[in-house]
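Missing here: one protein chain of the complex. Every other protein chain is in place.
And now, chain A:
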Amino acid sequence: MASKVVYSPRDPMLKKRDDFEDVLEERRRSSDLRYALRCYTPVLYKGLTPCKASELKTMVLGSDQLHYVVNQVSRESGVSVDEVQAEASVILEEMAQRLQLSTIRFFAFTLSKVFKAMFRSICVNEEGLQRLQQVIQEHPVVLLPSHRSYMDFLLMSYILYTYDLPLPVIAAGMDFMGMKVVGEMLRMSGAFFIRRSFGGDKLYWAVFSEYVKTMLRNGFAPLEFFLEGTRSRTAKSLTPKLGLLNIAMDPFLKGEVFDVSLVPVSISYERVLEETLYARELLGVPKPKESTSGLFKARRVLSEDYGSIHVYFGPPVSVRSLAEGRVNRSQFSLVPRHIPMRPSEDVHGFVNDAAYRLVRAQEDNMVLKPWVLLASLLLQNQAAGKNQGVPLGELIQQAVWLRDLCRQFGAFLHWPDHVPPSEVVSSSLSLHSGLVRVSEDRVFLALEQGFLTAEEELLSQAVVVLSCASYRNQVLHVFLRPALLASAIHTASSSQKRKAPPPLSWLRFPLLTRVCDFEEACYLLTKSGALHVNQHEVLATERGHRTLAFLTGVLDPFLQGYQVRLVCRFLCEDATEALTERRFVPAVREFIIKHLLKGRLRYPEVLSSDLQRNALAALLRLGAVQKVQGCVCFAHLYVLHMDAFPF
C-alpha cells in the first residue's frame, strides 16, 4: 500500500534560499565602456590544458574517436578516407566556436545598454555564483539554464562576464547561423552551432560529440546547453533531450575526468520577450526564420518595459555522486573507449533520470512573480464564464489567498512583502497591459471583439488566453501533484456518485503512478489543511474545498485537451484511416475550432499545438496509437482500453 511508504517531507519552505543582487544597479551608476574594457581574469579549471579555439579543432580532427568513425564511414560508403576526413573538417568548421574576448567586450557594452532600457532589474543569486566559481576550479562544468527566451544565453554570458567567471561555450541551434553578422558574432562569443537533427549521420555525430567532449575534458570553458533543447513556448518545462547530456557525462563515465559538475540555472522573466509570438506559434502561425533584419525590426521591443529577470544558479550537481551506485563504470573496460557505443540500458536510464532531476531542480529554483498567480486566477475566472471581469478588490483578495497557498506548497515566490498587496497587483497588471485591462475597477482579459468571422475572433482571443496561460504554466510545477490528486478525488466522487470517499489505491491510478509523487501530493494537501488522510481513504475538509476547486481548475484545461483527443479519435476514424504526423496538428485544430465555436468546449487553450503533440505522444506511449511509415493510426486493440480511461 502506498500509505506505508512514508513521504519524507521535503519542505521547501524551510530551505534557505539565497538573496538576490541586481546586476543592473551597478551598470546604472558607472560607465558601461569602462565595464566592457575592464580587466577580465576569470578563475580557471585546475586541470586546464591551455589551448586556443583553433587548436581544439586540430585535437578533434586528430582524435582516435574521429579516426575510427572516418574509417568506418569510408569503408561503408566507399568514399576515400581523405574525403571523409575533409568532410569531417567541413562539419567542424561549420560547428566550431571562436571565442574571442573582444567580441565579449562588445556584447558587454551593447547588452548593458539594451538591458538597462528593457529591464527594471536583473537579479542574480550571488551565493550561487560563488559556488560556481569554486566548482569551476575543481571540475569541468556544464551550465544548464532553463530556456524560455532567446535572451537566455546572452544573459548567461553577460552575468558570467560581470562576475569574472569564465565564459561558456554554448550549444546553439543551426538556425542562428542563418543570421549573417549576428551568427558570426555569436560564434565569437562562444556559441557553437549544431544541426537540429542528424539522427543517422554517424560522421556528424562523431565530430559533434568529440568536439564537445574535447572541450569538456580539457576544461577549455564551461559547456552550456539547454536541457530542453528548445525554448519552451508554453513556459512549461519540456521533456529533456538526452543527447548532449549523454555526451557531457561520457568523459566521467569513461574515467577521462574525475567528475563533471552540472549546474542547473533557472531564469525567470517577469514578462517574456516573445510572449505573443509564442502564442501565435502554438496556434499554428509558424515561427519566423531568424534573420538579422528581423532582429532590427524587433527594435521597438527596446522601448517597452519587461520588468525584472531573476537568475538563480542552483547548487552544482556532481555527476559522480549521481552515478554512485547507479552505473557500473567498469562496463566500459572491455571495449576501447574511442569506439562509439550505444549507451547501455542502465546508462540510458541513468541519464534519463538525471535529466528529469535537473529539470526539476530548474523548476524548483524558478522565481515566480505575482503576475503568474494573477494569470492563473484570471484564466479560471474567464473559464467560469465571467466575461464581465473580476472586481479588482476580489482579485487582490484571491491573489493573497493564492500567495499563501503557494508558499505553503513551497513555491519560490517573489512577492514583495513590504508593499501592500493592492500595489503589487496593480503594478503587475500594468506591466502586462497587453493582456489585461482594468476598467471601472474590474479586471478583464484583453480579448478583442468585432472581427469579421467568429473564427478570427476566436483565434485572436486564443492568443491572449494562451499568453496568459504561459504565465500560469510557470506555477504549474508547484501545483501539479496536488492538482492531479485533487482532480482524481473530484472525478471519483462526481462520476461514480459515491457517497463513500474513494480508496487511496484508486486515486493513484492513473496519473500519479509514482509512489513518491502521490505521497508528495498527499503531504502538501494535508499540510495546507485541504485533506485529511487516514489509513485507507482521503477526505476533503470543509475549508479545503476552495483549494481543491482551484487545483482542479488548474488542470481542467489540460484534461479537456486530452479528452478532445478521445473525441478526435472518432474524427480520425471517420475521415481517414491514417494521418501523417504533419497533417495531424492542423486536422485536430480544425476539429477543435468547430467544437469551440459550437460551445462544446470551454477552453481556447486546447487549441495549443503543444497540448496536442503531448497528447499524441502520450497515446503513442500508451500504445493506443501507432506510427506506421510516418503516419499516425490507432491500434484498434487498444480502443477498449481507452474507454476504460477514467477521464
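Just so we're on the same page, a residue touches a chain if its C-beta (ideal position, glycine included) is under 8 Å from a C-beta of that chain, and two chains touch if they have at least 3 such contacts; residues count from 1.
Here is the rule we use: contacts and distances are computed from a predicted model.
Novice: Match the chain absent from this complex view to the correct UniProt protein name in "Galactosylgalactosylxylosylprotein 3-beta-glucuronosyltransferase", "Par-6 family cell polarity regulator alpha", "Queuine tRNA-ribosyltransferase catalytic subunit 1" or "Alkylglycerone-phosphate synthase".
Specialist: The record for the missing subunit names the protein "Alkylglycerone-phosphate synthase".
Novice: Looking beyond the chains shown, say which of A:Gly255, A:Gly284, A:Pro391 or A:Gly529 touches the absent one.
Specialist: A:Gly255
Novice: Going by the contact rule already stated, which one of A:Lys180, A:Arg329 or A:Arg583 would touch the omitted chain in the full complex?
Specialist: Of the listed residues, the one touching the omitted chain is A:Arg329.
Novice: Footprint of the hidden chain on chain A, which residues?
Specialist: 255-256, 258, 328-330, 332-333, 336-337
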